[in-house]
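Note that one protein chain of the assembly has been removed; the remaining protein chains are unaltered in position.
Chain IDs A and B follow the sequence of writing; residue 1 opens each chain.
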Amino acid sequence: MSGERYSVFGRELPIPAKVGQLGLIAIGIAFFLSVPSIFSSVDVSRMADGGVFILLALGLNIVVGYAGLLDLGYAAFFAIGAYTYAILASSHYNIHLAFWPLLLIAAIVAALFGVILGAPTLRLRGDYLAIVTLGFGEIVPRVVLNLEGVTGGVNGLSGLDQPKIPALGPFPALTFGYNPIPYYYTILGVIILSIIIIRNLQYSRLGRAWQAIREDELAAASMGINTVTTKLLAFAMGAAFSGFGGCFYASKLALVTPEAFTFVISVTILCMVVLGGMGNIAGVIVGAAAIYALTTYVLIQLPLWMTGISQATGFTLLNTIDFTQYNFIIFGLLLISFMLLRPQGLLPSRVRRAELKHGDIAGSMGAQPETVTGTSSSEDL
Amino acid sequence: MSSILAVEGVSKVFGGLRAVDNVSFEVEKGQVFTMIGPNGAGKTTLFNCLTGVYKPTTGNIVFNGRPIGGTPPHKVTNLGIARTFQNIRLFGYLPAVENVMVGRHCRMHAKLWDAMFRTPAARSEERKVRARAMELMEFVGVARYAEDLARNLPYGDQRRLEIARALASDPQLLLLDEPAAGLNPAEKADLGKLIHKIRDLGVTVFLIEHDMKVVMGISDQIVVLDHGAKIAEGVPAVVRADKQVIEAYLGKGAAA
Partner (left out) sequence: MHETLLVVAGINTDPAYFGEQLVLGISIGAIYALIALGYTMVYGIVELINFAHGDVFTVGAFFSFFCISLIGAGNFSGLMLIPLLLVVFLATMLFNGLLGATIERVAYRRLRNSPRLTPLITAVGMSFLLEGILYVIPGIGPNFKHYPDLLPTNSWTIAGVNVSAKGVFVVVVALVLMLMLQRFIQGTRLGKAMRATAQDRDAAQLMGVDIDRTIALTFFIGSALAGAGGIIYGLYYNSIYFTLGFRTGIVAFTAAVLGGIGNIAGAAIGGFMIGIVFSMASGYLSQQWSDVVIFSVLILVLVFKPTGLLGARVADKA
């Protein structure tokens, strides 16, 4: 290990690998801690929102990237977490639980729903499971919409409580209010903690079991892995992350409506995982940040840039295209092109990196492991 | 000598097809026991019944005195039976050593909490398991590939790796499905030696094999299947001379 040099995108630098990695992490953390002093309040708020999506992508990565289960209804757990907060921390039911325990409660509630949904369905083969999760993803917002008495129907629930940090010794109590900065730091802390936990999981007995299931479910079962409970665990963990994120999101927005939890959200998060690289933590974060930036900055700014370009070049046609409408097309093309050309995503997971190192051209061109998600293709006679 | 595995009147029927037809035999502890028979004789199907992939249509399977017919695969492994597959089923995109570590899954105790927070207990267990995996890889002769992706190993070494992975669960009974398929003569000889080494450890080895030289060279006891039914059983010398066996392989009239 001491002989290995740190390499970035294939180029070696004259520093030991470990030092390089730690250095990068230190620089990163320093940067992110100082963000509120560099960027405007609006930007910080947006980054906090983006952080929620990063968290969601990390959670979906466990389900799709590690265990290999395609969940097309991930937004449902997001909704469950959000409405759990709305119901338990507002004047609608006069329940005012504190924010911090509610994060955990929302995660647990979402995980419970994950178990309820997953227990009967996780033994289905991959494509059927995908459709079932899609169905669930449609049922939840619809039920929320219909149970107007409980959930406020189409108008949702508003005026939710603001998080508070209770007074500690010399420090006065701090109410978050409409200040995005405490939200930003909270989500930053949560993301860092999540990265540590997920990375630990990846290199653990459980993480290996997930990856074994993803590679070859029958062989995994033959190794003594209880595939049903192991898959359920992945599914529930993913749901927990989503519920956690939903609770945070609800408290920041102080409002929940069924509109925010549609299939488009589920697919958006899937795009983040696919783009970044299924199974790769750093990749998923980059993918999430990229897509979030794309939808909140680029697509909004694009008309302005287009105006600028068209004025400079005389191509007035560019002026007329309204890029905010192109969400669907962009996501669609993204998913299709990545699956066809680079299914491993932007940042190769450690698996692919090893392949590229060994010059395994066929592997790096996107040939996938022969996953047997769901099929129990038994041997010939 | 006690029997470690007893197959009693086991049949497996798929629709109209009797893949395994009323087969009975016993495997003694510490033996190298081989099942042979022409292609399509039902050997792998029987293995699949033993390991819980299929539930036998009729009959009993008794392992160490305990009936296991219909027990799901992960529980069967827990009880002490491990296997390899006819078409190698390694976890191709995991490093070789991690393949073997997965094999040890059922003997490990780390739970979700340990995994999430890398508790001292988890870390110590990981170290031990990795060391054991390296030992096993040494034992079968593939230690030099530890960090390589399983799919990149040469074919013969992949077969050995699969055996190492199966041994990782400390099984009492090791099922090998055509371990010599695709190996050259030198590799086959090495395989024979490896199987004897495994037997010397106290593990009972039950294999399916086609190559007669390998079979005759290493087996203590042989059972012959044809069209799902048992047609002969005994020590190699006896089976080799059995008329029905010769006919099954070479066709009628060859035994004359």
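Everything below uses one rule, namely that a contact is a pair of C-beta atoms (placed from the backbone, for glycine too) under 8 Å apart; a residue touches a chain by one contact, two chains touch by 3 or more.
Since the model is a prediction, treat every value here as computed from it, not as a measurement.
Colleague: The chain left out touches which of the shown chains?
Modeller: A
Colleague: Among A:Tyr178, A:Tyr297 or A:Phe328, which one is in touch with the chain left out?
Modeller: A:Phe328
Colleague: Among A:Phe31, A:Tyr93, A:Tyr128 or A:Tyr297, exactly one should touch the missing chain; which is it?
Modeller: Selected residue, touching the omitted chain: A:Tyr128.
Colleague: Write down which of A:Ala17, A:Val143 or A:Val228 is the residue touching the left-out chain.
Modeller: Selected residue, touching the omitted chain: A:Val143.
Colleague: Applying the definition given at the start, please give the residues of subunit A touching the unseen chain.
Modeller: Against the missing chain, subunit A presents residues 64, 68, 70, 72, 120-121, 124-128, 130-132, 134-136, 138-139, 142-143, 145-146, 263, 267, 270, 274, 325-336, 339-340, 343, 368-375, 377.
Just so we're on the same page, only the chains that are shown with their structure count from here on.
Colleague: Using mean CA coordinates as chain centres, what's the gap between subunit A and subunit B in Å?
Modeller: 41
Colleague: Going by the contact rule set out above, which residues of subunit A touch subunit B in the complex?
Modeller: 197, 200-201, 203-209, 211-212, 215-216, 218-227, 233, 351, 354-355, 358, 360, 363, 369-370, 376, 378-381
Colleague: Quick check: in the complex, which residue numbers of subunit B touch subunit A?
Modeller: Residue positions touching the partner: 19, 39-45, 47-48, 51, 53-54, 72-74, 77-78, 82-83, 85-87, 89-95, 98, 101-103, 105-108, 110, 112, 114-118, 122, 125-126, 129, 147-149, 151-152, 165, 169, 177.
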